[in-house]
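Every protein chain but one is kept in place in this view of the complex.
Here the chain labels run A, B and C in written order, and each chain numbers its own residues starting at 1.
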Amino acid sequence: MAEIKNHKDKSQSVVLLIDCPDRKGLVASVTEFIFKNNGNIITLDQHIDAQKKVFFMRVEWDLEKFSIPREKIGEYLQALVAEKFKMKWRMYFSDETPRMAIFVSKLPHCLFDVLSRFQSGEWNVEVPVIISNHTDMEPVSKSFGIDYHVFQINKDNKKKQEIEQIKLLKKYDIDFIVLARYMQILTEDFVSNYENRIINIHHSFLPAFPGAKPYHSAYERGVKIIGATSHYVTAELDAGPIIEQDVVRVSHKDDVENMVRRGRDLEKVVLSRAITYHLEHKILIHENRTLVFH
Amino acid sequence: MAEIKNHKDKSQSVVLLIDCPDRKGLVASVTEFIFKNNGNIITLDQHIDAQKKVFFMRVEWDLEKFSIPREKIGEYLQALVAEKFKMKWRMYFSDETPRMAIFVSKLPHCLFDVLSRFQSGEWNVEVPVIISNHTDMEPVSKSFGIDYHVFQINKDNKKKQEIEQIKLLKKYDIDFIVLARYMQILTEDFVSNYENRIINIHHSFLPAFPGAKPYHSAYERGVKIIGATSHYVTAELDAGPIIEQDVVRVSHKDDVENMVRRGRDLEKVVLSRAITYHLEHKILIHENRTLVFH
Amino acid sequence: MAEIKNHKDKSQSVVLLIDCPDRKGLVASVTEFIFKNNGNIITLDQHIDAQKKVFFMRVEWDLEKFSIPREKIGEYLQALVAEKFKMKWRMYFSDETPRMAIFVSKLPHCLFDVLSRFQSGEWNVEVPVIISNHTDMEPVSKSFGIDYHVFQINKDNKKKQEIEQIKLLKKYDIDFIVLARYMQILTEDFVSNYENRIINIHHSFLPAFPGAKPYHSAYERGVKIIGATSHYVTAELDAGPIIEQDVVRVSHKDDVENMVRRGRDLEKVVLSRAITYHLEHKILIHENRTLVFH
Partner (left out) sequence: MAEIKNHKDKSQSVVLLIDCPDRKGLVASVTEFIFKNNGNIITLDQHIDAQKKVFFMRVEWDLEKFSIPREKIGEYLQALVAEKFKMKWRMYFSDETPRMAIFVSKLPHCLFDVLSRFQSGEWNVEVPVIISNHTDMEPVSKSFGIDYHVFQINKDNKKKQEIEQIKLLKKYDIDFIVLARYMQILTEDFVSNYENRIINIHHSFLPAFPGAKPYHSAYERGVKIIGATSHYVTAELDAGPIIEQDVVRVSHKDDVENMVRRGRDLEKVVLSRAITYHLEHKILIHENRTLVFH
């Protein structure tokens, strides 16, 4: 079957993400840099925030005949283009596989969905470890052959346990974290270790119904549509940059239990889309808002 | 063309809306009442709120061979069924045409949409009067042959002007009011005259972004979906029972101006759906939530 | 966690599905039957197809204090109500757990989604066996503790293999079959054994793009939205009664491979919704169309 993308087949390419103050000649300078060095552009997206006068760009090019050696690209780019325009930039090579940790509590639906995509080869990612505050999901973890670590959390030990978690994440060389319905609020200290690298799924259409029990609140308010929101975690609860949202229609026939059930399907798909965009380096962040070049 | 519904062709029917404490035998009693008197049920919807133990029902039946004279139906229903079950009920005959007033400020999109549906015969409704705090929409009003009255509002004269408005509404024998982007907050006094009979369109996905400038707030928060909400007006701003909501996807490409533009299409369709449900007597209200039997 | 529905906790109830020629007194007679025997209606939906003059009803009631013994309900219903109105009816008791077989080929996404819902207790169902024409999904099957049988199919042995499959399905006492992206067309003989009890997921918005390679066809036609369709299998390919459909927006950026990827998420959710409706006995079929009382 050819329907599953095989990530290994792709010839090697690089993704460059840029933001800087808007000026004339930005696209010309970057594309000139790529063209002169014999790179072939695969995709290019750019956006100008006219109000804030900021320029954003995502460009991916083929490295097959690129004349600058891979390890020198950043250096040359900085000297020849980025410095002049005060660019902030990041670069990702297609043959580097990001390492993702999953945090989960007791609910299996997001975890299953993420793991089944991982196992099917849908994503270019490694998942070396799952972390939980409960033992419930250990059998699932085992059936996918992934290490599972339990850190019981209470208000007295939270800080200490988080320090241990970070040690473990470092040991596993983790690039980014997915909270697959992890029922603990991370401290600012923890978050600062993985800035813009922790993806959460919140079970409401933010900014409506932040915090606990959003389906109960949605029911009480009598909304006709419920949603789910995936966002990067910041120090402020459910207030980080939104990556993806989706919604589903409900009616008076849907009691809270039914909203929970229907919401699960949203949560799964919204979280997985956010992970996809993150893995494909399609997300830029500016002043607590994301640009997603999908 | 047969594509436009002709409301006059329908044989006469009646819609009965009921809510009461849940008990055994409710559906049986109501349908027995209709059947024994030779009524033919056209549609029947019922819902039990299991948590609140409340029963809701909407039933429409054909009056052609109904054995109780039209003007006695309420009396018989009360004596034979409603009293026993402590039912609250309302009844609407299909040949009675509701009279709607439209309030508008300066934005034409919802007004145009409502008036074009009215003129096309899409709804069983009369629109004898449009009320505004500005003169801008007067030519539109005239081109549809509808009276237009301007009430300039400031914080000193609001109460007085509302009293005049209500006089005018009484004079026109208005059944319900549609706020088609009317940029004034109605006082509690005004609202109390038309309880559950004033339909507003708010340009956000409530409860997110109540109040002024929701598109600006949506842009600042970086949401990926924007919405519109139609609701009955209560004393508390943008907090009344929600009738209908819908959403549309946005991205970083959508600045505030573009959100406003895309939101207009939502506002039109969400408001018109709410009016349709209201005109078809499909809405029941309980504890600030609606049941819409569509 | 209270978020997962526990099917065992529900007090015992029964679902009755009815269709018959439309006549006066149908709802009254059925609800009277339930009420007089001390049943408490939990949900009631009915629909009249005005054009075809057919009446449909789904009613669920609590059996706790019902005065007719469970094994006699059908007999009494037939004698007291159904016969008079020429009703076709089916009855399902809440404590009977349906037994589902899954057919799959090589694609894992629908299989994983169905199994994870099964394992999470989201559905009241048993899954004793998975049948495939390939060995690929055997490890997945094993990790969920479900028997896996391979029947290699070619055009010469198809009829014979289907006979063996049916024997196996009988042995496992299977009530209904889910084709979770099973890449074989079932013969009319096979289908006739499980009429209206085989649920397929087709990866297009039917009736657009039936048959093989719908994503390729969608790409070539340049559609702006792709879909998935779940339907009961009939002798005619992709032409059975539609249970559920959903769609997702695509653009010129989506090549066939990307449509396949985005379509997978649709297929999962559309198939699972159809299974849910089937398990909750919410589907009535009439002249190749379904009524879904959700």
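Heads up, the rule we're going with is that a contact is a pair of C-beta atoms (placed from the backbone, for glycine too) under 8 Å apart; a residue touches a chain by one contact, two chains touch by 3 or more.
Note that the coordinates shown come from a computational prediction; the quantities given were computed from them, not determined experimentally.
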Chain not shown: contacting residue from C:Ile41, C:Leu115, C:Ile242 or C:Leu279: C:Ile242
Contact set of chain C toward the excluded chain (per top definition): 47, 49-51, 56, 205-209, 220-225, 227, 241-247, 251-253, 255, 288-292
Residue numbers in chain A that touch the chain omitted from display: 24-28, 31-32, 34-36, 38-48, 50, 249
Residues of chain B (touch criterion as defined above) contacting the omitted chain: 1, 3-5, 106-109, 112-113, 116-117, 119-120, 122, 143, 253, 257, 260-261, 264-265, 269, 272, 294
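Everything below uses one rule, namely that only the chains that are shown with their structure count from here on.
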Proportion of interface numbers common to chain A and chain B (over half same, under half different): same
Most distant chain from chain A, judged by the mean position of its C-alpha atoms: B
Interface with the most contact pairs, given as the two chains involved: A-B
Per-chain Cα centre nearest the global Cα centre, belonging to chain: C
Whole-Å separation of chain centres (CA-atom averages), chain A against chain B: 42
Multi-partner residues of chain C (at least 2 other chains): none
